[in-house]
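Please find one structure pasted underneath; my questions will follow.
All protein chains but one are shown in place.
Chain nomenclature is as follows: A, B and C, assigned in order of appearance, with residue numbering initiated at 1 for each chain independently.
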Amino acid sequence: MTPGKPQGKGVLHVTADIESRENYRHFLAIPTRWMDNDIYGHVNNVIYYSYFDTVINGYLISDGGFDIHGADVIGVAVETMCKFRKSLVFPQIVDAGLRVGKLGNSSVRYEVGLFAAGDPEPAAAGHFVHVFVERATMRPVPIPDPLRACMQRLLVS
Amino acid sequence: MTPGKPQGKGVLHVTADIESRENYRHFLAIPTRWMDNDIYGHVNNVIYYSYFDTVINGYLISDGGFDIHGADVIGVAVETMCKFRKSLVFPQIVDAGLRVGKLGNSSVRYEVGLFAAGDPEPAAAGHFVHVFVERATMRPVPIPDPLRACMQRLLVS
Amino acid sequence: MTPGKPQGKGVLHVTADIESRENYRHFLAIPTRWMDNDIYGHVNNVIYYSYFDTVINGYLISDGGFDIHGADVIGVAVETMCKFRKSLVFPQIVDAGLRVGKLGNSSVRYEVGLFAAGDPEPAAAGHFVHVFVERATMRPVPIPDPLRACMQRLLVS
Partner (left out) sequence: MTPGKPQGKGVLHVTADIESRENYRHFLAIPTRWMDNDIYGHVNNVIYYSYFDTVINGYLISDGGFDIHGADVIGVAVETMCKFRKSLVFPQIVDAGLRVGKLGNSSVRYEVGLFAAGDPEPAAAGHFVHVFVERATMRPVPIPDPLRACMQRLLVS
């Protein structure tokens, strides 16, 4: 992207690296909240990342049986990134699309696209890398099998 | 970085691309809040970005005279990224270091390092790209002079 | 309530002033987010209030035609209160119930109950008082008619 040269009317967008909904394998509807809007009247950039970790952890729980309270092995974020294309605004509902771009021994790279309901183009897209660690020591360990299996189902080549 | 191969005891860290405090030009002390801690007992990854936009916008206000309420030209985030190295935890105070890595016509790339008070190594580091737009139309415009001047002072070659 | 003498097994609850779902007139489903959970593994008390202002402002927008971007008259919070009865936890969905307890000339008292999906008893209940003011001067003014009409529909005697 060329952040210095966005263009368009009323929205910031670029035509390169646009990802459509078809590129994602799992979706979660995340309603915006009043407090998500910042002083400029749009969802604050920080909040987009809370949509990221909501769709990711929600999926690990619903499809991988992840027990956030008792698990001995947990995922910790080591890198996240987001490119912002269009504004989101309360009370919109955001469709968060998820896929897995890379699946290693103890780490996984999720790729997330955020779409305003009804919009085929993403408002934002980015990635989130989890490293799985033993909770007590914070040392990396292999991704537990049930989680790996659910990640595998979202893996794109 | 090699997210799949972090190592260390009690903290996640890598030795590559470690940035020390000397690499930043402006600092703001940001105390953590109780609510910043998540279920794992550490500051949630999302919150790190709120430290980013607090040090950045705080600097534009204090050193660039930016008027967040009345300005006709505002900065909107188009890309942000963060690499996480060590945990932060309430009630720690975070020293947020800021520099400018690239200064274009209508965009600026800030680089931010987050350090636990007293720690020479960063807990996290990343970047944040602002594009300045006319508030009414959201169309990119040149960065206003007073803001450009304060950014120039943080520019690293 | 007698805060010093709660009782129960696994949850904090009291039998007094329990409000059932039937006592509310409008509902909004609000999914919890990963970040809502705090260090104790439950939704942080602060976040409950974000559910309050989401159901309230969402209703003013959907049923009262409230324009949060352009309105000359806006509602500002002057008092809020919440009693917490049961824990909520991500990834639960919260049903936020809303009614109007008192409707004055420029102020309105909303009453909100938060229910975990499927639970007839509230996890929390409280109130939120809006005073409507002219945005430019922050001086109280009468509640605009379209908003008053939608509040009237939720008024309980």
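A few notes on this one:
Note that in this section a residue touches a chain if its C-beta (ideal position, glycine included) is under 8 Å from a C-beta of that chain, and two chains touch if they have at least 3 such contacts.
This structure is a prediction, so every number in the text was calculated from the model and none was measured.
Every visible chain touched by the undisplayed chain in the complete complex is listed here: A, B, C.
In the complete assembly, the contact with the undisplayed chain comes from C:Cys82, out of C:Met35, C:Leu60, C:Cys82 or C:Leu154.
Of the candidate positions C:Val55, C:Ile74, C:Val112 or C:Met151, contact with the unshown chain belongs to C:Ile74.
The chain omitted from view is touched by exactly one of B:Pro91, B:Pro120 or B:Pro142, namely B:Pro91. Among C:Met35, C:Val89, C:Val133 or C:Cys150, only C:Val133 touches the chain left out of the display. Looking at subunit B, the residues touching the absent chain are 29-31, 33-35, 37, 41, 50-51, 53-54, 56-58, 61-62, 68-69, 90-91.
Within subunit C, the residues in touch with the undisplayed chain are 1, 3-12, 39-40, 44-47, 49-50, 52-53, 68-69, 74, 76-84, 87, 104-107, 109, 129, 131, 133, 135, 137-140.
As for the chain not pictured, it touches subunit A at residues 34-35, 37-39, 41, 44, 46-47.
Keep in mind that, in the parts below, only the chains that are shown with their structure count from here on.
The multi-chain contact residues of subunit B, meaning those touching 2 or more other chains, are 39, 44, 46-47.
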